[in-house]
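Only one protein chain is missing; all other protein chains are in place.
Which chain is which? They are A, B and C, in the order written, and residues in each are numbered from 1.
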Amino acid sequence: MAKQDRRTLSPFQQRWHNIIFEADTPAGRAFDVALLAMILLSVAVVMLESVVSVQQRFERLFTVLEWVFTILFTLEYLFRIWCSYRPKAYITSFYGLIDLLCILPTYVEFLFGGAHFLLTIRILRLMRIFRIFKLVPFLNESRQLALALEHSRRKIAVFLFFILLLTVVLGSLMYVIESGHNSGFTSIPVSVYWAVVTLTTVGYGDIAPITPMGQAFSALIMIMGYAIIAVPTGIVTVEMSRLRDKNEVDQRICPHCMREGHDANADYCKFCGTKL
Amino acid sequence: MAKQDRRTLSPFQQRWHNIIFEADTPAGRAFDVALLAMILLSVAVVMLESVVSVQQRFERLFTVLEWVFTILFTLEYLFRIWCSYRPKAYITSFYGLIDLLCILPTYVEFLFGGAHFLLTIRILRLMRIFRIFKLVPFLNESRQLALALEHSRRKIAVFLFFILLLTVVLGSLMYVIESGHNSGFTSIPVSVYWAVVTLTTVGYGDIAPITPMGQAFSALIMIMGYAIIAVPTGIVTVEMSRLRDKNEVDQRICPHCMREGHDANADYCKFCGTKL
Amino acid sequence: MAKQDRRTLSPFQQRWHNIIFEADTPAGRAFDVALLAMILLSVAVVMLESVVSVQQRFERLFTVLEWVFTILFTLEYLFRIWCSYRPKAYITSFYGLIDLLCILPTYVEFLFGGAHFLLTIRILRLMRIFRIFKLVPFLNESRQLALALEHSRRKIAVFLFFILLLTVVLGSLMYVIESGHNSGFTSIPVSVYWAVVTLTTVGYGDIAPITPMGQAFSALIMIMGYAIIAVPTGIVTVEMSRLRDKNEVDQRICPHCMREGHDANADYCKFCGTKL
Partner (left out) sequence: MAKQDRRTLSPFQQRWHNIIFEADTPAGRAFDVALLAMILLSVAVVMLESVVSVQQRFERLFTVLEWVFTILFTLEYLFRIWCSYRPKAYITSFYGLIDLLCILPTYVEFLFGGAHFLLTIRILRLMRIFRIFKLVPFLNESRQLALALEHSRRKIAVFLFFILLLTVVLGSLMYVIESGHNSGFTSIPVSVYWAVVTLTTVGYGDIAPITPMGQAFSALIMIMGYAIIAVPTGIVTVEMSRLRDKNEVDQRICPHCMREGHDANADYCKFCGTKL
């Protein structure tokens, strides 16, 4: 993102930009803290609304609060666009999309109904918390975690693809074995659901094998799942250790013996004693 | 597989070979995409057939569709043999066997009954997806995963063997403790099934201990299972990191003895002493 | 903790200090073993008190025993303060706080009620066991484990934060899908509880999806949880292997700058260039 692409803001816009997008000034920090509080409060309201006994007592208050929060978040969203250096970049950024998604459900609910409880998606806005409180080490850690997952995403995709094929085949076999004897295995899709529940070692028990052959076959699936769980763990562990190794290896070369592999805290070449 | 073993195809056969076995030409690609769509559709039909309410409404359609798919897949199978350079190699290959397995159930069902729902095995044909869409990186990843599992197969076999012995002994002990007090532990085979459910941390809860001693013993088994899960994970992780290390190994070939596998920091060939 | 900060103890106090805080003398060892026995006995009494059938038979005995234990532990606590070189340091230390926490519930119960069964917290005093029996290797191992967890605490905090956001969003989505069809998903907080139960692969089955869409969505969550469990495992494994590598590092100290931490293959000090 080259700096020259950004539009010119008026001093008034600039001041608001600093308050809304940055957290360096007291005003900016106060704005961010108030925002976090409002996000938490608004999620709590949506959650409480779903509890029937609470909802009946505070119905009116909840409706008012929800509209207040939605209007405030909408104003904030428009304001962010207005005082952004590159409005388009903000709108299409990860945080911009989340910000939009967090106000839409109320309007969708108003127009069509049914989207109300999706407002809890607002909790995703809390991800700003690390930036707001300058939790730099935490930011670094989450970047490293994201990087490790990013690097292993292909291996994990292949893994999940095979899990999918496996559960379809195992579920169908189990349907052939159990259906007719067991009221739980009503169809192949339900049996596939059961195979996922079993292979991942979740094991609700809402559907469980009852025929001896079904139980023997299930035991096989469980032991398979027990061994298969090693695969994603291995993938992510190897990726993380690789990332760490890269972080720790210094790129410097000794000017005298030209050898590499020095530690980050080394001042002298460990092979010939020359100053690095 | 030496190239000279392959038979000579007529130009007509050759053209079809390219369409069916390769995905480089527009026609070949169109064929593969149509095949994938048909596989998905045919699996969906079998799955829907198992849902009673849907089956009752579309019974006739489903029967027709199933025969259409089976006949098409059969023709495709024969065609593949006909235009293959080495028909025997195709028939005995992994994909060839899967292709055959995917058409058999309909005929078995027609002759003897009972094999119908095994048609979902067709989903395994989706494994071709990586090759068809030229998803080379994914192909590499899955080869690496397969290699890691291949290398750790002995350790995992030993591990599963001990899990088997362990669950038989634990299940019998639990049968002695619980049977008579608990209607769930009806026999030793069922108790062994319970031991597998518990040790793998699946925990359906269809059978659960109720005596104090049984609960204490179960708690021990669970904690054991919690620690044991570390074993396959350790095996696979170590194998994966070993593979990765090998991958990162130097690509240099000795100019004298032509052997590979040198360390990155090697100056001389470790097999014949020639300078690299 | 500089030694000069500590107050002077009378010879009488000093003798008791050795008995209570050290385990080198026969008397000190006897004291510690008696203490461990009392801790175990007192926890057993509290546990048995909660079993109705046992409680009804031994009510009086239990009440007496509990007061005896509490008074003895209180005296021990005061004694520890009295004969400690640095009473404040003891009171605010980890073990000091545990010791206090282990006598409070009886008094809170006496004054306000309701805290009685928290007495099982006394079991935490067993952590002294490694020190008492001079299980030095075990002490080292637990220090290493604690260190590995300490080093990975930030990554794990970030991980748990994202798990929290994830379960709130997944729970709400599931509430929208299942509520109305399923008597289990009564509110969003309950659905979030269900999401945690599912994502962690615990899977009680007290709440389970019943709509086809709910089951499909749950299957996705489970597979996600199956892959996500790789993250904390990767974090801790990498941290442990890093710690071990450091442990195996060279023990040489530079004769010139007296610094440690050289690699095993280093010939010169990497800080000052002196030959090692």
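General remarks:
We take it that contacts are C-beta pairs under 8 Å (C-beta built on N, C-alpha and C of every residue); 3 or more make two chains touch, one makes a residue touch a chain.
Keep in mind it's a predicted model, so treat the numbers as computed, not measured.
The omitted chain makes contact with just one of the residues B:Ser84, B:Thr106, B:Ser142 or B:Thr233: B:Thr233. Checked against the full complex, the candidates C:Ser84, C:Ser218 or C:Thr237 give a single residue touching the omitted chain, namely C:Thr237.
In the full complex, the hidden chain is touched by chain B at residues 154-155, 157-159, 161-162, 165, 168-169, 171-173, 175-176, 179, 186-189, 191-192, 198, 201-205, 208, 212, 215-216, 218-219, 222-223, 225-227, 229-231, 233-235, 237-238, 241-242, 261-263, 265-275. Although one chain is not displayed, chain C still touches it through residues 43, 46-47, 50-52, 114, 117-118, 120-121, 123-124, 126-127, 129-130, 137-138, 141-142, 144-145, 148-149, 156, 159-160, 163, 167, 189-190, 192-193, 196-197, 199-206, 229, 232-237, 239-241, 244, 265.
Taking the whole complex into account, chain A touches the unshown chain at residues 201-205, 233, 237.
The rule is short, and it goes like this: only the chains that are shown with their structure count from here on.
The chain with its Cα centre farthest from the Cα centre of chain C is B.
When every chain is represented by the mean of its C-alpha atoms, the one lying closest to the mean of all protein C-alpha atoms is A. Within chain C, the positions touching two or more other chains are listed as 201-205, 233, 237.
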